[in-house]
Structures are given as structure tokens and as C-alpha cells.
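Just one protein chain is left out here, and the rest sit where they should.
When the chains are written out, they are named A and B in that same order, and each has its own residue count from 1.
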């Protein structure tokens, strides 16, 4: 694994999930593998879980950590050949190569514009870091993907499943603001690699990028989709075809305990209560959201450990 | 001590002050008690002393520290049962439980609204953290209290007093902006636990919460209150009865060297020079403000040490 910018960077997902579960039993068992190594975490956007869990993961491995909000540095330019006489004062070419000299691994969070579909789909920012940095890049959520979340979700599913091949539903849910597709996309990538019966459900118009969903089964009737589900992974996203738009409020798509039945409830957090899911779901015994967040640490830790091993 | 959100969490104040004074002699004597433990510091508001001293205290004990300004994460909801379709995107129920998984102790700073008396008086934010977190909570200044400051002040008084039972005056002083009551309240809590002759002085209308001051002596004439004082603890606060209001400018309440006489001058900092106290007071030999700030480290360190001891 040279970088970790997508779940596809993992060759053997089951083996990595198993390693993460072993790490979780004693998070400090490799606490000198990161000695004299530095993780630099660069944030273009807000973060709670990703920031705290990734920092913790790195320190559990004995790494030093520097956290920088890009808003405290310089506006960055990502286009080639630009005459930089406007709002950007530092080109990614210099930034990525320079920062590579201060750290051994660089983790980056950069959300999509949700207005420029071509730029977002091309993953300009995270790919520019990969191109110009000279050290491994970790994706802490990019324009179209969130592979640390996906790996944590894989760990959670592995720990929680009681069927050999569970039925997993990815359900869209309402939200007042336009949100990225990255968590949903990351979860689709995960589903493609796990032995599950996978169904996606959302209102018409909220189809995800067909290059990502490929031949995943889509059921437009939420109730039908939820039938016999073992896990319901819930997430809002804005329209992909009518890019970045909130098409309607669809309050009846909110997840209720009644809809859920015996299925386990998953969500990446933060979650808007009584909009995305009702209190009863989040406060009930079927909710896995706290455990998913817990597994963020071990997902990050297993990824950093793999990258550190290959640095040596 | 399960949490440290008020001076009342300390069972034996004299013993804790004594431990802090011992720690100060060699701050590194317990530098592996915090090994593999993480302090997460969450700031809803500005901080200089609290942030740097608490971070130093934790590291003196061998802890790892993560510092997060909530403005770099998500707007947090504290009310129960809300339909979260407005400005808040993460509920404290999830936030507190999730963050508890990334750290072993959580420290929180959250100032009052000064507009919603009921919310502030109920200590909604810090109490929500106590309720939903699964690890100890440290109060780095909440709506109505500042117990790390109070403990540092207790250490300073213990170190500086020459009388067995000194006379200590808490004096209101003018300030251009509406300020919280937390430092004054915390100091009143401290006075209730120390063997002192305690007097509060302020203009009429600035009475503190009677549930906190209880039967403390209030003298409305500052000159009279200062007579034979050993220590004058100065602080501005806004009105409690006319909640959060600045009633008048009262420039004649500023602390001068002449008023102070031989009394030692105390203030929590930051202080507006020549508004709250004149330069001569702060630059004179009777000022203890720098030593109070120094003791913030040892107050935090003794608290963290107590909490760590009980984690094991």
C-alpha cells in the first residue's frame, strides 16, 4: 500500500479488517513502530471524529502528529499553468513537496465544491497531493470518497454480523443542506468487496455516480428495500445528476424504529436527530453509530501501520 | 473524584492544595502516570492560560493531548428531542460518547450566553458532557464556574498568606463589556472552603447569584470593604439580576495602589489595564497575578493526576 486514498488501495480487505480487530484488543502493541515518524494532518474542512481518531491512532503507534487547518496557512492553487494573481498564493506543487519534507505521512481532508462536478469527480485535490507529495497520502475524506470511514464500517460489520451473508441496505435520508456523496460512495466500494446481499434505496433523482454503483441493485421503495435487512446504513447525499442540489425535503424518508425493525442501524455521524433518523433509532439498542466511530481509530491505525511498515 | 466540574468535587481541599505545592517542586515526578492516556481539550471559546497550562500539566504527567476548537468541528445541539433542521448538525449525545472513545479525560470550555439565564444557570453544556460522556470531564470554565482557576487561587493564597485567617475581599471592578460570573462564583466557592474572613464588595445591582454567595458578607462601600484586607481579588462581572447587563461604567471602582494599601492584589487575567486596575497595581510588588497564572499548571496537574489515578 503506497497511499490510502481509496478502499481499492487495500489488496486483502478481510486480512486488514482482521488486523484492525487485533489492534483494537491492545492498541499499544506497536507503540514504537512510529518512533521518529510524523503524521501531518491537513484540513481544508471541519472535522471531529476523523481528526481525533486519526491523531489518536498515530500516537498509539508512537508517531508525532502535526495538525494544520489550511485556513491558518495560505490559499492553495491546484490548476496547472495558472497566472496566480488572484486569491491563491501557494501552488500545490510546492506545498505538497515541501510538506513531505516535514512529515513521513500526509493525511488530507478536502470536501467537494458540489458546484463543479468535473473538478470534484476528478478528485483534483487529493490526486494533486498524490502527484506532488513524496510521501504516502491518506484520504481523510475527499470530494468523492471517505475510505477511512468505509474501513471502519467494514470492521463494524465484521464484528456485528450474525449471518454469513447479511443483507445490507444503503438508504438515503433527508437533510436540510446539500451534502457530499463521499460516505455513500465509500460504503458502496466496501459493499463491492464484502460478501453481502446489498441494496441501495433513495428517491428518484438521487442516483449515485453510476461509475461507482455499477450494477448494484437499486430499489426506489424504502419499505420494500428494508424487508429482511440485517443492517441499514443511512446517509444523506445531494443529487449527482442535478449536481449538488437538494431536490425535495422527503421527510417521510427519515429512518424510524418501526421501519428499521430488527435491522442494525449505521451512520457515519454527525447526524441530525429527528431529520435523518428519529431519537428512538439513535437511542435504541440497534444503533451501531458509537461503535462505528470507535472503529475509526482502529481503521486509521491499521492503515498507518501498513504505511509505516512500507516506509522502512 | 469522578469529574472535576466544580470545587465541590474535591473532598479535602487542603490536601489537594498541599499535593499541588509538592508537584510544583518537581513537575515531572509523575511523568509516566499518564502514559498511553489522552486528554482531549474542547474549546467553545477563547483561551490562553487555560489552554497552555492544562496542556502543559497533562504532558508533565506523560499524557498525550489533542486540542480541538469546536468551531473547527460541527455546531453542537444540546436540547433533547429537537428536530435538528436548523444550524446544529451534531447532538451532544453522540459527540460526548464518541469523543470519550478517543480520549481518557475530556476537558471543556464553554462560556455562558449571558442572555439566557435559565440555560446558563442550569449549566446545560458542561452537565450534558457529564451526562453523555463515559470518561471524566474537567471544567475549563463553564457558564457559571471556573474551578481550575479557583484551585489555582487556593494554591496561591495558601502560599502567600502570612495570617492564619487572612481577610480576603472579592471586589467588582469596571469593564467595558459584559463578562461572565464564573470566576467570581468559583472564588466564592473557594472562600467557603478556606479559613478566611471573606467580604464581597460591588455596586448595587451587581449582586452575584444568591444560591452561590449564600450568607457571604456584602459591603457596598469599596473603601470600607478594603479596610485591613490582606488580599483583594478583583474581577468584573455583569449583572445577575438584570441578567448579563452592564449597568453603568463606575470608573471610580477601578483598583488603585492607594486603595489597595498593603493588600496583595489578585486577578485571574486577562486584565484590562487602567480600566480594571491601574498600571501601578499590576506593576507593583503586591500583585500576585503572574503567580496565580503559574499555579494554573499545578492546579490542572493535581486534578488530572487524581482523575488518572482513579482510571486505573
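One rule holds in what follows: contacts are C-beta pairs under 8 Å (C-beta built on N, C-alpha and C of every residue); 3 or more make two chains touch, one makes a residue touch a chain.
Model, not experiment: these values are computed from the prediction.
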{"item": "Residue among A:84, A:247 or A:311 that touches the chain left out of view", "value": "A:84"}
{"item": "Among B:210, B:270 or B:284, the residue in touch with the chain that has been omitted", "value": "B:270"}
{"item": "Interface with the unshown chain - residue positions in chain A", "value": "36, 38, 40, 64, 66, 68, 72-74, 77, 81-86, 88-91, 93-95, 97-99, 101-103"}
{"item": "For chain B, the residues touching the chain missing from this view", "value": "28, 31, 43, 46-49, 51-53, 55-56, 59-60, 69, 176, 269-275, 279, 282-283, 289-290, 293-294, 297"}
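One rule holds for everything that comes next: only the chains that are shown with their structure count from here on.
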{"item": "Relative orientation of copies chain A and chain B, as a Cα rotation angle in degrees, nearest 5", "value": "120"}
